[in-house]
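Omission of a single protein chain aside, the complex is shown with its protein chains in their original locations.
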Amino acid sequence: MSERIGVYVCHCGTNIAGKVNIDEVVRFAEGLAGVELVRDYKFMCSDPGQAMIQKDIEGDLIDRVVVASCSPLMHENTFRKVCERCGVNPYLFTMANIREQCSWVHVDMGDSTAKAKALIAAAVSRTKFLEPLPKREVSINPRTLVIGGGIAGIQAALDLAEAGKEVVLVEREPSIGGHMAKFDKTFPTLDCSACILTPRMVQVGQHPNIKLMTYAELDEVNGYVGNFTVRVRNKARYVDPELCNGCGMCWEKCPGTRVPRKGNVHEKLSLGPTTSIYMPFMQAVPAVPVIDSGTCLYFQKGKCRVCESVCERTAIKYDMEDTFEEFEVGNIIIATGFRTFDPRVIKRYGYGALPNVMTSLDFEIMNCAAGSTSGAILMADGSEPKSIGIVHCVGSRDKHYNEHCSRVCCMYALKYAHLIKEKTNAEVFDFYIDMRCFGKGYEEFYDRLLGEDVRFVRGKVAEVSNVPVNVVEEGKLVISVEDTLVGVVRRVPVDMVVLCTGLESSVGLAEVATMCNVSVGKDGFIIEKHPKLGPVSTATDGVFIAGACQSPKDIPDTVAQASAASSAVLSMITRGTIEIESATAEINEKKCSGCRICNNLCPYLAITFDREKGVSVINEALCKGCGTCVAACPSNAIKAKHFANEQIFAEIEGLLSV
Amino acid sequence: MLEKDVVYESTLDHDFLDEIYALPGGQEIKKCIQCGTCSGSCPVGSVMDYAPRKIFSLIRAGFRDEVLSSNTIWFCASCYTCAVRCPKEIKITDVMYALKRLAVKEGKTRGRKAVVLSKNFVKMVNKYGRNHETELMTRYILEAELFNAFHFIPQGWRLFSNGRLPLKPHRMKNLDQLRRILKKVDELGEI
Partner (left out) sequence: MKYTYYPGCSVGATANLYQDSINVVAPKVGVELEELQDWNCCGATAYMSVKELMSFAISARNLALAEPFHRDVVTPCSACYLVLNKTNHYFAEYPELRKKLGKALEAGGLSYSGNIRVRHLLDVFVNDVGPERLSELATKKLAGLRVAPYYGCQIVRPEEGFDDPDEPESMDRLIEAIGATCVEYPMKAKCCGASLMGTQEKLALKLCRELLANAVRADAHCIVTLCPLCQMNLDVYQPKVNGLFRTKFNIPVIYFTQLIGLSLGIPPRELGLHRLAVKMTKQMKDVLKGA
């Protein structure tokens, strides 16, 4: 064969060179058939590294390239570009991963050197059989899908819409606003959450470039970067948004109860109406109520129809059904937010069993001026507490539940301490492991609280019980904790306990991730493209992430990431086109028997049947080169370009030759 | 107990942590975040020289003597409350056992009644293959509580008069087999 391959071995500083004997590998590669020259360099991805390759190609020393360095995810594109710049087809380049799959995972230098040799031999062997492939470009649909209408989705949607681009914002709840709409104050500045959020919600609702779909869920995503087809399920809200004017007559008259009207203060906590037809909170966007069919008397017992009879606009439609809507978008931003940890599983903290043990979300709702207590901090029996214990790290930093730090709890705990001091005369005990005040103005906020006579105790609460051992503890919730700074165990009797529950990925995130073809880590959050350099993109082109779907985040960080995601999308849209993989499948018409097995197997619906010729045909624009059809074809008529049989066999032979 | 004084690094044993770390169940101790869940959950922490959390920081700093001579390790009742609650899943009770064995090995057990009880228990098992509670209690009282012996009489009587203190031990038959197993362990060396 006449191929002249250049092999370039990267040291990656000491990342590779520290565990792989580079000299030995270079000598080995020099002896491989088809290899014209071998060079090694500290950082192949650097300018001088790239220049080495460029010089060798331009000097007509080589016509194919193997780079042994890191993962293709990292730098395949970098080196393909080098090839392209000097006139070598980028598909005549192979990357051997001797870092992630070799030097980083082996302890013994001999082992990793041997493995590096095998990987390079495989790459060289494969490269001999590579074929040049034509460049493929697709155009980018300027419309964007944003999944999730919390502050992240709102910010991203508004950024894009203000730039003149169309956005579809899908939210599964009846209103946008997310968790932020449930808060009264935000740390550390204590500005009113509603005051800063509501105008943006309204703007989303009114923006001509935003198509807002609330009470709707993502059902299916097909296609690829620039050209996604999305199907959304509109859940039946039983109220026609075109007719409803949000007058409120329906929920004022509704006899059904979604949130129990009887029971204690804590059981009745709610922001919006407690009836079966309801708005989640009064600033809801859209200002259209929903019927909760699970508690609605008409749906449950077949009788009532009160809301229908009082609605002057005849907007109530009991026969409404779920509908599906399909549309096309070029990019997707996932902004599904978080859910809070359910502390019921930590039985020793008593949530659900002991009255007056609350979660942070309960406490937020209670503090909200628009809520059922009008913002008053009350015990279950309606009286004012004289002492409150705030418990940090509930379900966070704990191997039994979530190993991660939820990042926001320390700060919202300080906010609670402040609110309690402001609204009541109660004594506040704050039990923390480490006080993490990392953001702008956060340490200053802690400093302020230290001056407000909050009793800080460094120690993770061991248990909350209602078993008194002395008179003072009678009728109280007793917090057992080691005060680790003093070195004694303390029993602190309080009236109320607030559990600072950690943040987990939202319900259904895994399904959304699967639909959008992105990965979820073991912590349940979406894995970003690169933890440092790609925090808003994912391994799938055209799918971006914003906010707490990536990891627990506070509001400032969420908003920053949302704007970053929308700017990444804008850059794609402005570019107009994007180059995509040329490695598609190809049908040999002579061999195809027309059995059509492949037609239904293709996950991208790229294969159709040509009746006239009696053979299957692949639509190259839709094909992603996944190889499903290749494996399934009984007559061996389909070839995966860039992953052809002879290429794979050569690779395996190379691998085993060492 | 720890004296209040400046502690010089030269007086600390920096290998102590690794020594504990090498023991089965000790692998997680480097991960301790000093949250205090263990001490706060310990039913006997209040009378320990150092509650469990502090034991871990002493181990980390290299206070070998203080740890091995402390009453903490002998007061642990093996209730495992700390172990199931530890957010880092440190097998705290196992660590306590490991410290007990180390203390026994290094002879740091003066005045520790629990050691007398444990050693006599082992004697019982090696002798009969089973524990003989009556003999165990008698031996323990004679060895550790001789001057308090009268103290134990009411409980002993309550058991005896209700037929709950048999005088004859239950022996197992194939004691030889058990001893061969134990001898082999001795050859293999402890873990």
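By written order: A and B. Residues from 1 in each chain.
Convention: a contact is a pair of C-beta atoms (placed from the backbone, for glycine too) under 8 Å apart; a residue touches a chain by one contact, two chains touch by 3 or more.
Predicted model, so just to flag it, every value in this text is computed and none were measured.
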Which displayed chains the hidden chain touches across the whole complex: A, B
Residues of chain A in contact with the chain not shown: 347-348, 463, 465-467, 469
Footprint left on chain B by the chain that the document does not show: 24, 43-44, 47, 74-75, 77-81, 83-84, 91, 93, 97-98, 100-101, 104, 113-115, 117-119, 121-122, 124-125, 129-134, 137, 140, 144, 154-155, 158-159, 162-166, 170, 172-174, 177-178, 180-186, 188-191
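Operating definition for what follows: only the chains that are shown with their structure count from here on.
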Chain A - residues contacting chain B, complex: 348, 393, 397-400, 433-434, 458-463, 480-484, 487, 489
Of chain B, residues touching chain A in the complex: 33-42, 45-46, 50-51, 53-54, 85, 87-89
